[in-house]
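Structure in structure tokens, see below.
The complex appears here without one of its protein chains, the remainder shown in place.
Our next item is chain A:
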Amino acid sequence: MIALVQVAAEAQNPLLPPIPELVIGLVAFFIVFAFLAKKLLPNINKVLDERHEAIEGGIEKAEALQAEAQDVLEQYKAQLAEARHEAARLRQEAQEQGAALIAEMRVEGQRQREEIIAAGHAQIEADRKQAAQSLRQDVGTLATTLAGKLVGESLEDHARQSRVIDRFLDGLEDSATKAEAVR
């Protein structure tokens, strides 16, 4: 047995490559290399590139869509802001208009009131004057008649008559103004 092993070891140094095996090894490598380098790896590289492209393309597409969505969103936001602005402006305007209208009406009302009051005053004054006038005449006539009756003679003399009446009335007015002043 041991002798056989020694024979085998002598016959075949494990570090000395036998030629047929060497050639087979080279052939084996070149066969594998030929198939992989010429056909199979280019095949898979193409597909890997395609996949890369597809993924990249998908990402790009998604990015484009996102950008578009962002744009639209911004547009909407801008529009919304504008609309809000417009609404605020309109409201403001309406408010201002309303205030102006109210102020105007108030002024107008004031004016009308004053007018009415003034007219009323004037009317009253006129009425009073008229009343005073007629009263003066009536009182004069009445007083004269009364005095005539009391005196028994007609105070024909107009000049005297009117002088007496005027004096009387002045006396009345004087007392009236005094009373007013006191009051």
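Everything below uses one rule, namely that a contact is a pair of C-beta atoms (placed from the backbone, for glycine too) under 8 Å apart; a residue touches a chain by one contact, two chains touch by 3 or more; residues count from 1.
Throughout what follows, contacts and distances are computed from a predicted model.
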{"item": "Complex member absent from the view - protein name from UniProt, among \"Aspartyl/glutamyl-tRNA(Asn/Gln) amidotransferase subunit C\", \"dihydrouracil dehydrogenase (NAD(+))\", \"Spermidine/putrescine import ATP-binding protein PotA\" or \"ATP synthase subunit a\"", "value": "\"ATP synthase subunit a\""}
{"item": "Option from A:L26, A:L65 or A:L142 whose C-beta touches the chain left out", "value": "A:L26"}
{"item": "Option from A:E50, A:E86, A:E108 or A:D174 whose C-beta touches the chain left out", "value": "A:E50"}
{"item": "Absent-chain interface as seen on chain A, which is shown", "value": "1, 4-5, 8-9, 11-12, 14-29, 31-33, 35-37, 39-41, 43-44, 46-48, 50-51, 54"}
